[in-house]
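If you scroll down you'll find the structure; I have some questions about it.
Removed from the display is one protein chain of the complex; every other protein chain stays in position.
And now, subunit A:
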Amino acid sequence: MPWILDGLADLHGALRADGYTVIGPTYRDGAIVLAELASADDLPYGWGVTLEPGGYRTRRREDDAAFAHSAGPQSWKPFLHPPRVKLWEGRRTEDGGFSIETEEETPPRYAFLGVRPCDLRAIGVLDHVMIGGAHPDEAYGARRTGAFIIAVNCTEPGETCFCASMGTGPRADTGYDLVLTELIGEGRFLAEVGTGAGAALLDRIPREEADEAVTEGALAEVAAAADRMGREMPEPEGLRDLLAGSLDAARWDDVASRCLTCGNCTMVCPTCFCTTVEDVTDLTGEHAERRQRWDSCFDLDFSHLPGGSVRTSGKSRYRQWLTHKLGTWHDQFGSSGCVGCGRCIVWCPVGIDLTEEVAALREEQEERRD
């Protein structure tokens, strides 16, 4: 049954009382970032954003909506799959060998407050990569299973959003403990339950039953958001084949003439998971460490082999990124690697837009066919 919450202070308080570190959107230095929320007052009430290829600006809204700001520069990825982690430490032993120790860190208990549907799906995609295979990353698994997820249905898609065409939004389907829909202008939220843990939490805070008209009205707002997406991915069902058949496309030269191979798109993407490892020693050579950090397929060293990197041209690196994201991700992990959040478009310094690149590849393919 849906409920109405008057503000989010009680919800936030209950999460804190349960020992969660509550992470959510907050206004900081001209952007809506994800950070620890000391109280529900830290939410970015009244802030909206203006998005365009290569551009992000916050703006004051006429209302005091908390979640009417589209996807920001960060996703939830850094919390679940941190940019840097220490994997283990090694020490020389007396007999000339070495011993290796892994620290048993207590995983943080995060409550994610305000996970947009695109980002919720991105967490599902990341789960599949990180813990869905033969060698699950247990540290990720611990952070992930400990997390309490409060999604928020989207009523405010941006100029660069295309989750509707990717089938990931604007309404969250599964994967949350609770899902909110903001009744914009009222300071109230419709709350629906996804799990037993979500229901138990709601039981402990003041709430009202939502009547049918309010529920329907709120969800109609969400459904209407699907038509206000600034972008659309053309024919998403055919992407795997399109990309597999476009390895020799001329369009890659065109995009390479614009792309700076800076890797921003991979850093902001909520599903890009690639890492590298660094082995370091201290000056005595007695103590060694292996660290893992995010890496990018745009980095020249990414494909390093003793005889030279495999992908030296910018063209081959952009092709690798887009082909993986939209095409071979299906082969490797059984879904698309793109959820339509639009971050890579916004944070690309030269405004490269993957929906446009796909449209061009499609056009080229059709020309080749004729």
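Note that in this section a residue touches a chain if its C-beta (ideal position, glycine included) is under 8 Å from a C-beta of that chain, and two chains touch if they have at least 3 such contacts; residues count from 1.
The rule is simple: contacts and distances are computed from a predicted model.
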item: Hidden chain of the complex, named as in its UniProt record, picked from "Protocatechuate 3,4-dioxygenase subunit beta", "ABC transporter ATP-binding protein", "Cytochrome c oxidase subunit 1" or "Oxidoreductase"; value: "Oxidoreductase"
item: Candidates A:G7, A:G55 or A:G90 - the one touching the absent chain; value: A:G90
item: Options A:T21, A:T195, A:T261 or A:Q320, residue touching the unrepresented chain; value: A:Q320
item: Contacting the left-out chain in the complete assembly, out of A:Y176, A:F273 or A:F298; value: A:F273
item: Missing-partner contacts on subunit A, residue numbers; value: 87-88, 90, 92, 96-100, 102, 129-130, 133-139, 244, 247-248, 273-277, 279-281, 285, 288, 290, 292, 295, 297, 302-306, 310-313, 315-316, 319-320, 323-324, 328, 331-332
